[in-house]
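Of the protein chains in this complex, all but one are displayed in their positions.
Let's look at chain A:
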Amino acid sequence: MADYKMDADHPGTAMARGVQGVLGKGLDRIEGALKVSGTATYGYEHQIDNVAYGFLITAPAAKGKVTGFDTEAARALPGVLDIIVDDPRIPRQAAAFGPAHAGNDEIDHYDQVMGVAIATSFEAARAAAKAVIVHIDAADGRFDTMADVAHASGPPKDSRLQDVAKGDIEQAMAEAAASIDQVYTTPNQVHAAMEPHASIAAWEDGTLTLWSSLQILKVARQVLAKAVGVESAQVRILSPYVGGGFGGKMLGPDAVLAAIAAQKLGRPVKIAMARQQLFHNVYRRTDTHQRLRLAADKDGRMTAIGHDSVVSQGPDGGFMEPVALGSISLYAAPVRHFTHKVVTLDMVMAGAVRAPGEAVGMLALESAIDELAEQCGRDPIDFRKLNEPEVDPMTGAPFSTRALVECLDWGAQQFGWARRASTPASVREGEWLIGMGVAAAVRINLMMDSEARVTLSPDGRARIETDMTDIGTGSYTILAQIAGEALGLPLDCVDVVLGDTDLPPAAGSGGSFGAASAGSSVALACEDIVATLAERMDATPEQMTLKDGHAIAGNRRVPLAELVGAAPLVGNGKIAQGSNAKTYSQAAHGAQFAEVAVNAITGEVRMRRMLGVFEAGRILNAKTARSQAIGGMIWGIGYALMEDAVLDQRTGQFVNHDLAEYHVPAHADVPHLDVHFIEHVDEHANPIGVKGLGELSISGAGAAVTNAIYNACGVRVRDFPMTLDKILAGLPPL
């Protein structure tokens, strides 16, 4: 077993020495052909005999007691097998499971799951679920975050962020030559993954098998076991393909109810949540209320940064959106003030959505920086460079790598930043006002414990096995590239098996730690194999070259198939978190540029172009990395301009709970997007030198857009999203 704990930099992997030339290349996804031809079998599509269909029964109220169920009409419908509303394990919340969070006698959020209707077809199950009458003794609920702020609590003990008060911010603000004290708000937002939460459950001899769409299998397995009341060892989860995760696919009510129903009926049951149900039964990203206080001296050097946030949470959730996460270490300023308040509402719990913290916190911070730069009479890029810290301004730790200034400079050159008019509303083309904006991007870098097994067979093929998932990010491909580079194999000689809890437990996909964690475990597993091969070549691993299925050392060039012999070589890799995470301040950085057109008549915003320049360590696959970056930038457009789950304060429900009215950018909303990577291998982060990328690309993207809107038309909106009505209110008369 090649174990490595990241207490020091790794001395060097075979992958890093590799000469196969597959690493870093913009190669197509190895499973891409299956996906585009519809032959990649997603969890819900698994073919299984005698399967029954379930549809969730939900409650049309946000608060109250359930006094009874009327299931007679539903049971009488054709094809109905059962209506389950009396199982004590029925979960109350989107992702808090187990006995403490179960039971359908009380309602604590709108559309809460009450049970499941089971039938011989999806349509029959849906009709039956609709026919169940839930009798409710309704009560008033709390739905307004700021109305209840007096009852807020501070950050949970286990939160990544705690309150910080370094220096006196009131005094710094009072003494500042320039300052900003503004409130920015962001609304509730949802993941809106293309594939809904969907599961198939089957029991055999007391063992539960679940085919589903999940991000982190080892955790999902424990949680599902607890929810259903069995041991983890009795649960196997398969999640070979995932149609979008974004933090939302940890484990959902679909999985728990499918397991309960399959157990009761003695036959497999499949449940897909309807799009409307996803809005209220998957955790949301909280609304945020953010007060930014920034102070600068007469030269434009920041003297204070304050970022105080209020967020909401459901009655059962423990998570806090770490709003100030991006602000903590981004800019130098001696006075630093970060506080967090959590208000409990009668709503579905809040949880992780792509880049918890930075995705919404950076909208506010980077807007405020733009405002302060203007007040200081400085170009926003120069202003950011002026306030670039040399070491982590919170902890004093050195940065592992940090290339924010390089990203800003490269991007400014490429984007034509010099052509930007510094006076707002001064460039017009017909009805359209044109503007450019910039924002910094930052995302903390994480690595989690992860294991993988690599087998080099007598036929010279390598097989990677781990319960890592590919949520559309490219895990299959980058793991093959890592092993191919380490073992000197072309990609068509590498097989990758993922998404099965029978395989070594991986970190899974989340927090942008997937590539770093699972990738390191695969590279380490290859170290085992390389050591054996080197021994058989009478060489040290460093003296041996592996290329095109051959080992080369001294004067010998031996086919791997020959070198392996009759028994396959098995390497086990395990990476563990270590003290490097504290020794170095680790984050990925970038610069986001946007050019927009704002219609002077209507306030409509149309994106003209965007550029993202990112430094995220080693780039494993230029194509899948670019795809991830583009996805994040598009998400930024959505947060800036349209995404808004509107809460009806009378009922506690999201009014626009479908994709017709919860808008995400569609094709015509997305212009040409350019992505550029500045590649610095981060030796301090993990053995393969990568940093998290998926969440970095959303960070700051929306602020670049809204800063461009301000530059275009002179209207600054601090209440996201910037829909046309808010811009219109600031436009001059015709």
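In this section, contacts are C-beta pairs under 8 Å (C-beta built on N, C-alpha and C of every residue); 3 or more make two chains touch, one makes a residue touch a chain; residues count from 1.
Please note the rule applied: contacts and distances are computed from a predicted model.
**Student:** Missing chain's UniProt protein name, "Na+/H+ antiporter subunit G", "N-methylhydantoinase A", "FAD binding domain-containing protein" or "ABC transporter permease"?
**Tutor:** "FAD binding domain-containing protein"
**Student:** Of A:Lys35, A:Arg126 or A:Arg536, which sits in contact with the chain we cannot see?
**Tutor:** Selected residue, touching the omitted chain: A:Arg126.
**Student:** Check each of A:Glu231, A:Glu661 or A:Asp719 against the chain that is not shown and name the one that touches it.
**Tutor:** A:Glu661
**Student:** Identify the residue among A:Lys157, A:Lys298 or A:Arg650 that touches the chain left out of the display.
**Tutor:** Looking across A:Lys157, A:Lys298 or A:Arg650, the contact with the absent chain belongs to A:Arg650.
**Student:** Just to verify: which one of A:Ala152, A:Leu265, A:Ala531 or A:Leu724 makes contact with the chain not shown?
**Tutor:** Here the residue in touch with the unshown chain is A:Leu724.
**Student:** Name every residue on chain A in touch with the hidden partner chain.
**Tutor:** 60, 78, 123, 126-127, 130, 276, 431, 601-604, 606, 641-642, 646, 648, 650-651, 653, 655-658, 660-661, 663, 665-669, 723-725, 728-729, 734
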